[in-house]
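Submitted below is the structure of interest, expressed as structure tokens.
All protein chains of the complex are present and in place, except for one that has been dropped.
Here the chain labels run A and B in written order, and each chain numbers its own residues starting at 1.
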Amino acid sequence: MSQSARIVTAHWGDPGVITVDGYLAGGGYEGLRRALGMTPAEVIDELKASGLRGRGGAGFPTGVKWSFVPQNTGKPTYVVCNFDESEPGTYNNRELIEREPHQLLEGLAIAAYAVQSHTAFIYCRGEFLWPGTVLQRAIAEAYGKGFLGPDVLGSGYNLEVVLHRGAGAYICGEETALLSSLEGFRGQPRLRPPFPAVEGLYESPTLINNVETLCFVPHILRRGAAWFAAIGPEKSPGTKIFSISGKVERPGNYELPMGTPFRVLLEEHAGGVLGGRALKAWTPGGSSTPLLTAEHRDVELDFEAVQAAGSLLGTGAVMVMDETDCIVEATRRMLQFYAHESCGKCTPCREGTWWVSRVLARIENGYGRPQDLELLLDTADNMLFKAFCALADAAASPIQSSLRYFREEYERHVAEHRCPFTGIGPGAVEPERGPDETGSSGPEPSEPALVDLGEVLR
Amino acid sequence: MAVLTPELREQAEAMKARYPAGRERSAILPLLYLVQSVEGSVTEDGLREVAEILGLRAAEVEAVATFYTMIRLRPTGVHVVNVCTNLSCALRGGHEVHTAAREAADLPPDAEVSKDGAVTVHEEECLGACDAAPVVQVDFANHDRVTPERARELVSALRRGEVPEPSRGVAPRDFRHASRILAGLEDPT
Partner (left out) sequence: MSAPRSAVDTVTLTIDGKEVTVPAGTLIIRAAEQLGIQIPRFCDHPFLEPLGACRQCYVEIEGQRKLFTSCTTTVAPGMVVYTQNRSEPAHRAQVANLEFLLINHPLDCPICDRGGECPLQDQTMTFGPGESRYIEPKRTYEKPILLSAAVALDRERCVLCARCTRFCDEISGDRFIELFARGAGERVSIAAGEDFRSPFSGNTIQICPVGALTATSYRFVARPFDLSRADSVCSHCAAGCNVTVDLRRGEVVRVLARDNLDVNDAWLCDKGRFAHRFADAPDRLTTPLVRDRGLEPVSFDEALSTVASWCRDARVAFLTGGRLTDEDAYALSKLTRTVMGTNDLDHRRAFHGGVAEQLAAAVPMSVTYRDVERARTILVVGLDAEQELPILHLRIRKAARRGAKVFVVHPRRTRLHDVAEHVLVRPGQEASALARIHDAAGGDRIEDRIAAALAEAGEEAVVLAGPGLAEHPLAADVALGLAGRHGARFGLLSRRAGDRGALRAGVHPALLPGGRRVTDDAERGEVEAVWGPLPTEPGRTSMEILEAAAERQVDVLFLIGLDPLRDVPDAGLARRALQNARYAVVQSLELGELEPYADAFLPAAATFERDGHVTTWEGRSQRMRPVRGPQGLSRPDWEILAGLARAMGGDLGFGPIEELQEEMSGLLEPRGRPRRSTAWAGGGTPQWIEELTLFTYPLLVDEGRLSDRAAEVKAALEDPPFAEVHPEDAAKRGLEDGGPVRLRTGAGEAVVPVRVTEDVAQGAVFVPFNQPGLAANTLLAGRFTAAVEIERPAMVAVAVSDAAQVADTGAAADGGGG
């Protein structure tokens, strides 16, 4: 893709765009200026016409989402930017902020104006210490230049932006969990309805958008909906940042038109599989999306085509495994992640992720039983669409897809009582992770009893 | 026992004021970072003080604190070394880096803090920098494409009292300093 076809990463070659002056030099905040000259409804119509779909994973049309936020409710309206980027393999939000933070702030201000909100929060992943600092500085600059704060660009419109840092919990990327966390509670998902658009943060109307999504917004305002809608496939217009990692020559973020074939991303941009080895498996959108294989190398990367291939576009985070990688170990590692990150609220996710991760460890370590394969599939089935939120569905994805495409590899582990790739078998077993480690950094739950029970019963 | 000085108590009030009136509970994570920046971890006293500042019961604060991995309720080293072993890093040698970091800290199997108290080594989930796998964070500053050898160097440097230069941005002086930045009180320059 030519330099000029890139949109949100177009200026990444220029280290100066980290500052407001650098950003302004490239036409920055022109989109906001134009938006403020329009009515909020016109801004929403513009977004609808562009066909932009959310880049956070679900792919919901952005303009439509904005139009769901009710007006004149008597309560404040909030905008929350989801910068809790934590999906394994995904790292485009971080780089968008580290390189050009004002692009997000401009998109955020436009979104806030469109839904007539005067307070916006950016929920920044806790571990992103440096990106958060970049953002904090950019917010201060934007206030200084009048792009944020009272009377934005002399329009009479006010907008406060608050950076809120998380503290280490993947689940807070789920929008209702994010709201719980932002309100100062444990980051557990909440019931919908009420939907956040109607009753979100502080029981008030709330618009939640992902960083990448908001970064497209200034460009759409600057260059018009028609320009954007003409890029890529009709149903998934625009570009998408694909984060490719794992066994490739040149891992990185590549902004490509929606619908670019995976083969093009892998071979033309990422330089092919590392060391020229054979492609074995890949995720199209982070570890939460079902694995695909070498036979899917021509799948076009957009919402519809990936779904037709049996997976999901997700965050566009492509993790590549080659012929030397053990699929059982890869699946085990992914399940370890979900067990660690399950919020604990609902039964299938809390128990399913932890128990499956241990069954997988047992198989990997050479203690698998023939019936374990059915047990895994059955457990995945008992988790899929049975949990409170999508985390358990995500955890079921690698189990089901790895067994779909690589069942014989599992069978070899069981039959040979060892991992065919590492040779690990009985005697080399890792200690099993207990729930205290799975759960949190909190104290081990074995504090002494408060009172001797015998005392009380006497 | 009070964890926060009167000056920090004033800052705590300012942190509450970042959020709408009546919604000060939103400041719970920043406040936990604040007490962590003083204590190096969050103790029972710290939990109680946050509860008092927010008008909550201690259990409400502890429930939140135990939910998030970056709020450390156990004894913690001066520096925290997080090694990502999630898939993309594991494919690139993350487990070996983790093992090397633990060895350099002389950690027995069940320990996570080095005997000299200098470092905590922690196996971490995806840190969102998979292009630079394997990734290590020292006090939340990123170190890219870390080899087992480099991991040993990092840990040894920390144990000598040096703060290694990260791949991007500025390195906090230590875990307490990182917590202070996370509390939103300081721009590291």
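What we mean here is this: contacts are C-beta pairs under 8 Å (C-beta built on N, C-alpha and C of every residue); 3 or more make two chains touch, one makes a residue touch a chain.
Just so we're clear, the structure is a prediction, and the values are computed from it rather than from any experiment.
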Self-check item: Selected from A:Val134, A:Cys215, A:Cys343 or A:Val414 as touching the chain missing from the view
Solution: A:Cys343
Quiz item: Quick one: which of B:Leu47, B:Ala105 or B:Val119 touches the chain that's been left out?
Solution: B:Leu47
Quiz item: Which of A:Pro218, A:Gly352 or A:Gly366 sits in contact with the chain that's absent?
Solution: A:Gly352
Quiz item: If the missing chain were put back, which residues of subunit A would it touch?
Solution: 169, 171, 186, 191, 339-348, 350-355, 358-359, 362, 371, 375, 378, 381-382, 385-388, 432, 435-440, 442, 445-451, 453, 456-457
Practice problem: Write the list of subunit B residues that the hidden chain touches. | Solution: 44, 47-48, 56-63, 66-67
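One rule holds for everything that comes next: only the chains that are shown with their structure count from here on.
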Quiz item: Once bound in the complex, which stretches of subunit B touch subunit A?
Solution: 18-20, 23, 25-30, 32-33, 54, 63-74, 82, 85-88, 90-92, 109, 124-133, 137, 139-142, 166, 168-170, 172, 178, 181-182, 184, 187-188
Quiz item: Okay, in this complex, where on subunit A does subunit B touch?
Solution: 76, 85-91, 93-94, 98, 119, 125-130, 132-134, 136-137, 162-170, 181-187, 202, 243-247, 251-253, 287, 317, 319-321, 325, 330, 333-334, 337, 340-341, 343, 431, 439-443
